[in-house]
Structure formats: structure tokens, C-alpha cells
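For reference, the structure is listed below as C-alpha cells.
For this depiction, one protein chain was excluded, whereas all remaining protein chains were kept in their positions.
Chain nomenclature is as follows: A and B, assigned in order of appearance, with residue numbering initiated at 1 for each chain independently.
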Amino acid sequence: MSEISSQNSHVIDVRKLVKRFGLKTVLRGLDFQVQPGEFVALLGPNGAGKTTFLRILASLSRPSLGEVRIAGYRLPAQAAAVRRRLGVVSHLPLLYGDLTAEENLRFYARMYGVPERTERVAEVLELVGLAYRGRDLVRTYSRGMQQRLAIGRAVLHDPEVVLFDEPHTGLDQDACNMLDGVLREVAARGRTVVMTSHDLARAADLASRFDVLSRGVIAASLPRAEIDTRDLLAFYRQAAEGVMVA
Amino acid sequence: MEPKPRFLTILDSISAVLFVVALGMVFFYAPTERVMGAVQRVFYFHVATAWVGMLGFMAAGVAGVAYLRSSDRKWDTVSLAAVEISLVFFFITIIMGSIWARPAWGTWWTWEPRLTTATIVELVYAAYLMLRQGIEDPDRRARFGAVYTILGFISVPVTFLSIRLYRTIHPTVFGVSSPEAEGEFSMTPSMLQTLIFSVLTFSVIFSSLLWHRIRLGRLAEKVEQLRLKIAH
Partner (left out) sequence: MSQGMRVVAGETRAAQAGAGSFLRALLAVVWKDLAAELRSRELISAMLVFALLVILIFNFALELDPRTRRTVSSGVLWVTFAFAGTLGLNRSMAIEKDRGCLDGLLLAPVDRSAIYFGKAIGNLVFMLMVEAIVLPVYTVLYSVNLFQPGLILVILLGSIGYTAIGTLLASMAVHTRTRDILLPILLFPVAIPVLIASVKASAGFLEAIPLEEIMPWLNLIIAYDVIFIAVAYMVFDFIVEE
């Protein structure tokens, strides 16, 4: 009984997750729980397995061992149900260059079976601040605009959970600031967000919780309330190195 | 390192003995064919390698299905081993076919349906090896390999059918209705015995080689594992 209720209170519930690529083990018995509405920044050195972990949460990669539940549905068995409740932004835009922003969104709206497509597409374009360029080819967009549109694509079907994989990669300062505005907007609607990042300062501004992924497990986890922004770097180093010593 | 299994050593010896006996039967037990003469003796090993090679490709396809169902990497090792050995067996088949074709049909190469199919099959599985070479992620390599062995094996009968249809509708360049007719002969009981014994021999040789190759694959995996351990 308590088992079920504890599972229901977690929108993301990962237990003893192991992921192997051939003989190489990337994730080694990782545990990870997220409450509804949390904004988790997933930090960690390069090659720690952040992207691998996010791809598993996104249903794009199968776990080798362990249990992954999102909104109560198991992966990979109930992948379709999970996909309906999930939005993903990767460091690639997942958009077609030869279609306009509107056409891209309309295409994905059809794939997700979004009702009242035209209205929803207009709404999302407004949300990410691209309504004025909706009829331009995505090919002509700057990197920052493509990334904003990618976020629009991810929230088109109003998902409960949104995953961001290094959303700031390759963006300049202005584009980053604009992106942060959109990220806040997305998170403010009661959604659960998991974002990987290696940019500590950016993560510090956005997240409500900081987890460090190191050597295939969550090495440390701290809520925002318990931490001073200035201490974040020290915390991160300690967590990442602590495991290496052990 | 795991020691060589005893039964494998025994199998090796059996293969060697069988091969010598089969060779003896081909040259001394089977009678010389009246029309074609001594060159007809190539036929026994030719048919045997072809049969066993084809079974090997089938085994690779079956192992491919088993891999897709179980995701157990041992099936991938089996599949690759079977393809590699069968490729060599088929190559022997084609060479021997050419040796036979020269006196029987007066040419080293003919677009006879079985010969042509054998060549296309070689190309299919050469493509399989190239596909594997192009993929870094071992799981993806195994998955794609499994899919391709299945496609390849399904295509073989269809290819054979299409080439045979091609030949029967068009008269051949040799002026006979079927190029096989030129090489036809009736088998005496001792010929048939030699053929069956050759097929048996090559089946045993195939199993022995397959076992060796699977062991090699496992050892390679172990080496890789140790290397990863050191790297950490």
C-alpha cells in the first residue's frame, strides 16, 4: 500500500537503473525520484552518462536493468503512454529545415494527435516569441530561434514532464537569456522539468533542485532552499570528486 | 583463459579423420564417371560445401531471429561465426563449380542459376560484414546484423527462383534447353554413398569450425572486458 502511494507521488521514479553499451556500463544502479512540479538540474562531468540517462527517460533508449516509471507508466513496456505525457528538447532541434515553423509544429501536432491544431500552433508560437516569424523556413532561423522553436515543439501536446538536454549548447548570451525566459514559462505551468547542463550558473538560476550524476549514479542531491548560489560550485565539485575518491 | 573443451579436441580429430576418409572415398571408392572422367570427382565436395554452407546461412538467420527475441549477445556471436564460415564454404563451392564447368560446359563461368545464386549470396553476406564494420555501438551492430541475416536468407530462394525463371524462358547460349543437362549423369550406389559421406564430413567440419569461431568471439569479448577494467 505504501509502495503504491509512494510511486504515485513521484512523477519520475527510477530504481536501480543499469545501462550497458555492449560491455561498457554507463549507468550503474541509478536511483532518481522527482515530485510533480520540481525543476531538477542534472549536473555532471562530460561522459558521466547524463545524455544516456535522459534518452532512457525519453523512451529513446531501453534500460538494461532496473525500473523506470514516468507518470506511473513503465518504460519500455508502456512507452506510448509515456510519450504522450513527455516533451523532449535535445541539443539538436528535431525540426525540418525545409518547412516553416508553423508547418513543423502542425506536423508534430498531427503526430501527437493534438486537437484544435491551428489554435494550439499559434498559441505555442506566441509562447516562444516566434509568432512574427511563423511563416519563415526553419533553415533561415538562428540557432537560438531554432532552440526556442524546439521548446515549442516539445510542449505542443501540453506534456506533464519536460526533459531538456543541454539546451544552452551553442547559444550566445542574448539567446541564452531569451531561452531562459521560455524555460521559466514552461516550468511555471506546473510541469515537471529535468534539465542536464554543464553550465552551473545557468542551472542555478532556473532549477529548484540540483542532482549530480557521476560515475553512473546520482552522487548527490540538494534542494535549492538548502543552498546558496555561491556554494553551488563547491557542492558540485565535492559531489563529483567524492565519488571518485570512494 | 578457459581451457579448450575436451569434446572440441575430440571433434577436431573426428573432422580430420573423416576428411581423410572422404578424400579416399572420392579418389578410390567412387568410380570414374564415363563421360566427364576424373574431373567429375570434384562434384562430391562441391555439393557438400554448398549444402553445408547453405545450412550455415540458414543457421545465421535463425540465430538472428533468436537475437532479436532475446537480445542475448551470444546469438550475435553465433550468427557472425556461421556467416564467416559459410562464406568460405560457398567460395570453395564456386571455385569447384568453375573447375567442373570448364570440361563439362566448356567454360570457366556460366550464368547457370545455382552458380549465379551462389555468387549473389556471397555478395549478400559480404555486405553483411561491411554493415557490421560500419557500426560502432555493439548492440546496434548486433541488431542490424540480425535483421540483415534474416532479409538475406529470405531473399535467397526468391533470387534463385527469379534466375531460374530467367533461364527457362530464354534459351541458353549452349544450344541446349538447360545448361545442367550437359553435366547430367546417373549416380551409381557407390557415388551416392561417397556424396552422403562427404556431406556428413563437411557438416562435422563446419560444426567444429563454428565452435572454434564462437570460442574465439567469446575470448575477444573477454579481452575487451579486461581492457575496460584497466581503463577504469
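The rule is simple: contacts are C-beta pairs under 8 Å (C-beta built on N, C-alpha and C of every residue); 3 or more make two chains touch, one makes a residue touch a chain.
The model shown is predicted, which means the values in this text are computed figures rather than measured ones.
Engineer: Taking the full complex into account, find the residue in B:Ala16, B:Ala127 or B:Leu219 that is in contact with the omitted chain.
Structural biologist: B:Ala127
Engineer: Just one of A:Gly29, A:Gly97, A:Gly170 or A:Pro223 touches the chain that is missing; which is it?
Structural biologist: Answering carefully, the residue with contact to the hidden chain is A:Gly97.
Engineer: Which of these, B:Leu115, B:Ile163 or B:Ile205, touches the one chain of the complex that we don't see?
Structural biologist: For the chain that is not drawn, the touching residue is B:Ile163.
Engineer: Quick one: say which of A:Leu17, A:Leu30, A:Leu86 or A:Val217 touches the chain that got left out.
Structural biologist: A:Leu86
Engineer: Mind listing the chain B residues that contact the chain we can't see here?
Structural biologist: 68, 120, 123-124, 127, 130-131, 134-136, 139-140, 143-144, 146-148, 150-152, 154-155, 158-159, 161-163, 165-166, 169
Engineer: Of the residues in chain A, which ones touch the absent chain?
Structural biologist: Missing-chain contacts on chain A: residues 4, 7-8, 55, 58-62, 72-73, 76, 78, 80-81, 83-84, 86, 88, 90, 92-99, 103, 107-108, 110-113, 137, 153.
Please note the rule applied: only the chains that are shown with their structure count from here on.
Engineer: How many Å are there between the centre of chain A and the centre of chain B, using C-alpha atoms for each centre?
Structural biologist: 50
Engineer: What residues on chain A touch chain B, complex-wise?
Structural biologist: Listed in rising order, the residues of chain A that touch chain B are 21-24.
Engineer: Note which residues of chain B are touching chain A in the complex, please.
Structural biologist: Within the complex, chain B touches chain A at residues 73, 137-139, 221, 224-225, 228.
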